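Apart from one protein chain that is not included, each protein chain of the complex appears where it belongs.
Moving on to subunit A:
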Amino acid sequence: MKTNETEKSSIQSMLDKKYRDGRAGRGEKIIPVLLFLMAAVSVATTIGIVLTLIIETFSFFKQIPITEFFTETEWYPFSETQATYGILPLIVGTLKITLIAGVTAIPIGLAVAIYLSEYASRRVTKVMKPVLEVLAGVPTIVYGFFALTFVTPLIRSLFPSVEMFNAISPGIVVGIMIIPTVVSLSVDALSSVPTAVRQGSLALGATKWETTWRVAIPAALSGIIASIVLALSRAIGETMIVSIAAGSTPTASLELTSSLQTMTSYIVQVTGGDAGYGTTIYYSIYAVGFTLFLFTLFMNMLAQRISKRFREAY
């Protein structure tokens, strides 16, 4: 009893000291200020980037009419005599790559996600997950070389009419690159479907596959779609792989076997070359960049809206 009291009073005296010298809680006021500053810096940076993009895009449209940019069907910025700036070929190139990437990544990604969340044992998941994480961590330039030195020769040995630079090889490899995005977000969506709901289906005599296909997947659908949209958004913005393996021929043709150029690979081409500051070509990368930005912004907002709906379900 007595020791207890002295102990208590000694702790109380320590507290007395703490509050007497006025240092207590001083940090509490500074912390939110610091955190706010960090937040402000990152927001300001983002705004700065978008503003630069917009301002330089305006400079471009002072030299090239915006109507030409959107209605002209050819992109020949380097022509000495008659430069034309019609964005269409770059958009077509981007969409061709995205389409092939989607065709590759969606079925494989969904199959892997369904396998991991519904069928795989703990042991298998333990092995597969790190492998997928490694896949997500590979630098895209490595994927680019993989496309150029492995996939392209493979495709050309099977189909000799395919050119060295084409849409198929980088498209497939971009697809491989975005598989982890599809898988990890779809697995999240599927595993948020309660086990009890699956049991309800099994108890009605549904098989495992019927339960997966008619209960789990529909319940997770918005999350799955959001994962696909987000992955496609990454494919649209992918740069290194297409720069290395798709070529640099802007064309609005829908052909997949010959060289093309995407919005990103055009920007790489110009920034890697020696287009002088203030030239039309220099400004054009901002206009292209801004167009690209609108594409990915739209996709990301779409993904967010879809997945918000999905989170409300449970």
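What we mean here is this: a contact is a pair of C-beta atoms (placed from the backbone, for glycine too) under 8 Å apart; a residue touches a chain by one contact, two chains touch by 3 or more; residues count from 1.
Operating definition for what follows: contacts and distances are computed from a predicted model.
**Q** What protein name does the UniProt record of the undisplayed chain give, "Phosphate transport ATP-binding protein PstB", "Nitrate reductase beta subunit", "3-methyl-2-oxobutanoate dehydrogenase subunit VorB" or "ABC-2 family transporter protein"?
**A** From the choices "Phosphate transport ATP-binding protein PstB", "Nitrate reductase beta subunit", "3-methyl-2-oxobutanoate dehydrogenase subunit VorB" or "ABC-2 family transporter protein", the unshown chain carries the UniProt name "Phosphate transport ATP-binding protein PstB".
**Q** Can you say which of A:I64, A:V151, A:A219 or A:M240 touches the chain missing from this structure?
**A** Here the residue in touch with the unshown chain is A:A219.
**Q** For the chain that's not shown, point to the residue among A:G48, A:P65, A:P153 or A:G200 touching it.
**A** The one listed residue touching the chain not shown is A:G200.
**Q** If the hidden chain were put back, which residues of subunit A would touch it?
**A** The missing chain touches subunit A at positions 193-194, 196-197, 199-207, 210, 214-215, 218-219, 313-314.
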